[in-house]
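Please see the structure below; I have some questions.
For this view, one protein chain was removed and the others were kept in their places.
Let's turn to chain A:
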Amino acid sequence: MSSFLSSSIGKKLIMSLSGLFLIVFVLVHLILNSFLLFDKTGELFNAGAHFMSLPIIRFGLQPVLAGGFIIHIIYAITLTLQNQKARPQKYAVQNLSNSSTWSSRNMFVLGGLVLVFIAMHLLHFFVPIQIEGNVHDDAQLVKALFTNGSMGLVYTGLYVLGAILLGFHLAHGFWSAFQSIGFSNKIWKKRLEKVSYFYAIFVAAGFTIIPLYLHFFA
């Protein structure tokens, strides 16, 4: 088993399984956020946020989620460093734009930027709501961030940017995860790629619409 985990395909399997886990998490997160669109009073969103603060979630699921992120990041760094080492001398001219997508070649950079976004995002919401625990109206906290004067516009822009970066990361990550598991062939690759783009656009659009809606209409 240890030789499996240290092999290139084993490491890729861990990347894809942790990635698929995070893909599911992103969907749950988006569904909870969408409560802000459907209920103007914010009660529905507050109920969702309250549910996410229950001890079973906080102490049961959150460590698993954090673990998923940490594993995904550690293996991304390990694999990327190895890949850098595999070509000690670079090409003077290399044209990859016709043979592969931009997002597939920049997964590490995209992932790194998404991580920076997540750090900022945790400071905005996770820390006051779940760690300091002094927020009574979660929906109000979210609205305040996006409507608070000129900074409201800056944060709206940053959240939209974060959503787009995540979208590009998912556009390659989603189908790639299935390929690494071995669940792909000539027919399924085309299908998975379509689902991948749909999911990426759905997630990016969803996370873009919510801050824009709050900034302009809340």
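Here, contacts are C-beta pairs under 8 Å (C-beta built on N, C-alpha and C of every residue); 3 or more make two chains touch, one makes a residue touch a chain; residues count from 1.
Keep in mind that, in the parts below, contacts and distances are computed from a predicted model.
Asker: Which listed name, "ABC transporter substrate-binding protein", "Succinate dehydrogenase/fumarate reductase iron-sulfur subunit", "Multisubunit sodium/proton antiporter, MrpB subunit" or "Protein glxC", is the one UniProt assigns to the chain that has been left out?
Answerer: Going by its UniProt entry, the chain not pictured is "Succinate dehydrogenase/fumarate reductase iron-sulfur subunit".
Asker: Given that one chain is not shown, which residue among A:L20, A:A47, A:L65 or A:L79 touches it?
Answerer: Final answer for the missing-chain contact: A:L79.
Asker: With the missing chain put back, one of A:S18, A:N46 or A:S176 would touch it. Which one?
Answerer: With A:S18, A:N46 or A:S176 as choices, the missing chain is touched by A:S176.
Asker: So which bits of chain A touch the chain we can't see?
Answerer: Residues 1, 3-4, 7-13, 79, 82-83, 85-96, 98-101, 104-105, 107, 172, 175-176, 179-186, 189 of chain A touch the chain that is not shown.
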